[in-house]
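Structure in structure tokens, see below.
Of the protein chains in this complex, one is absent; all others appear in place.
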Amino acid sequence: MADLATATRNAALTTRGGFAEVVLTPAPAASRLSLRAGADALPGLSAALGVTLPTRPKTSALSGKRHALWLGPDEWLLIDEGEGDLMAAAASSGTLHSSVDVSHRNVAVIVSGPGAEVAINSGCPQDLSLPIFPVGACSRTILGKVEIVLSRIAEDTFRVECWRSFSPYVFGMLSEGAADAGH
Amino acid sequence: MLLIYCPYCEEERSELEFRNAGDAHIVRPANIAEISDEEFEEFFFLRQNPKGLIFERWRHIHGCGRFFNAARDTVSDRFYTTYKAGEPKPDVAAILKGEQDKGAAR
Partner (left out) sequence: MSGANRIAGAGRLTPARTARFTFDGRTLTALEGDTVASALLANGIHLVGRSFKYHRPRGILSAGAEEPNALLDVSRDAARRQPNVRATVQEVFDGMKVESQNRWPSLAFDVGGFNDLLSPFFAAGFYYKTFMWPKAAWHAIYEPFIRRAAGLGVAPTEADPDHYASRYAHCDVLVIGAGAAGLSAALAAAKAGAKVILCDEQPEVGGALRYERGTTIDGKEGWDWAQAAARTLAAMDNVTVLTRTTGFGYYNHNFVGLVERVTDHLPALDKALPRERLWQVRAKKVILANGSIERHMVFANNDRPGIMLASAGRTYLNHYGVAVGSKVGVYTAHDSAYEAAFDLKRAGVAVPAIVDCRDNPGEAVLAEARRLGIEVLTGHSVVNAGGKLRVSSISVARNGGGSARKIAVDALLVSSGWTPSVHLFSQSRGKVKFDAATQRFLPGTYLQDCLSIGACNGTDDLQATIDEALAAGELTARAAGAEGGAQVTLHGENAFSWTGGMIGAAEGAGPDTTVKAFIDFQHDVCAKDIRLAVREGMHSIEHIKRFTTNGMASDQGKLSNMHGLAIAAETLGKDIPQVGLTTFRQPYTPVTFGAIVNHSRGSLFDPARKTPIHAWEEAHGAEFEDVGNWKRAWFYPKAGEGMHEAVGRECKTVREVAGLFDASTLGKIEVVGPDAAAFLNLMYTNAWDTLKPGRCRYGIMLRDDGFVYDDGVVGRLAEDRFHVTTTTGGAPRVMNHMEDYLQTEFPHLKVWLTSTTEQWAVIAVQGPKAREIIAPLVEGIDLSNEAFPHMSVAEGKICGVPTRLFRMSFTGELGFEVNVPADYGQAVWEAIWERAEPMGACAYGTETMHVLRAEKGYIIVGQDTDGTLTPDDAALSWAVSKKKADFVGIRGLKRPDLVKDGRKQLVGLLTKDPKVVLEEGAQIVADPNQPKPMTMLGHVTSSYWSENCGRSIALAVVAGGRARLGQTLYVPMADRTIAVEVSDMVFFDKEGGRLHG
């Protein structure tokens, strides 16, 4: 058994894309947690996870390499771009909650550049102007025919999360949006 | 395409993020196994399909995921109000009167 090689990861998306106005970059693998909990569990969970779980709609919190995205009144998506063990951290909180590892379920594309907003708006019906969707804003929404989780990580940079099998479609839609964003 | 105010997201969003889920305020009887055929028929099958004000359920399925209720006019598609699941049914008379007053003010 010891001579067995550990299985290697195959990412769903590997190549970059985009244009001068908008660059599309597959995000590196990350740990992700679908976290569900009631209000009373939030202080304990926030302490255990090291990031304050936001309670306002369409907002997120960032602590180091750990993002906490508000998705619903009892639902957060945690993304850790480092080595942290989110499942263990949540379990250590001693609170009543549900944590489910979705690290491999989601794939992310980083959309950056001055045309990022327009590129995403080619298929996303939300108002992405800065006053309405500021840096740190996040939302589950629609891109074309599929569901995404959109978050704005800088004025001209968004993170688009989707389920793994939808990622080629999402990348394709964003590519077409990016192609038009420069015009 | 409708614009729907999600009471959980506290924002108007495109209909694309939502799914209609039929009539609101139809409570599944706690003793459902015991109810009569007539009561079951009433609970499961019979709907009014009104012209005008309807109380209906929506799910912000591609948003916060929550089910909530709405009072909508089926003719004009105007939403009078939306409110969280479990909150009491708004007073119909008050809604319609409020609309009349607004109409008069216009």
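Every chain is named by a letter (A and B) in the order it is written, and numbering of its residues begins at 1.
We adopt the following convention: contacts are C-beta pairs under 8 Å (C-beta built on N, C-alpha and C of every residue); 3 or more make two chains touch, one makes a residue touch a chain.
Every value quoted in this text rests on a predicted model; they were computed, and no experiment measured them.
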| item | value |
| --- | --- |
| Sole residue of A:D85, A:E155 or A:E176 that reaches the chain not shown, by the stated touch rule | A:E176 |
| Residues of subunit B in contact with the chain not shown | 1-3, 14-15, 19, 21, 28, 32-33, 35, 37, 40, 44, 57, 59, 61, 65-67, 76-78, 85-86 |
| Residues in subunit A touching the chain absent from view | 1, 4-12, 29, 34, 36, 74, 96-106, 118, 121-127, 129, 132, 144-146, 163-166, 168-169, 172-173, 176-177, 179-180, 182-183 |
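Heads up, the rule we're going with is that only the chains that are shown with their structure count from here on.
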| item | value |
| --- | --- |
| Inter-chain centre distance, subunit A versus subunit B - centres from mean C-alpha coordinates, in Å | 32 |
| Residues of subunit A that touch subunit B when the two form their complex | 57-58, 71-73, 75, 125-126, 139-142, 147 |
| Subunit B residues within the subunit A interface of the complex | 1, 8-11, 13-14, 16-17, 62-66 |
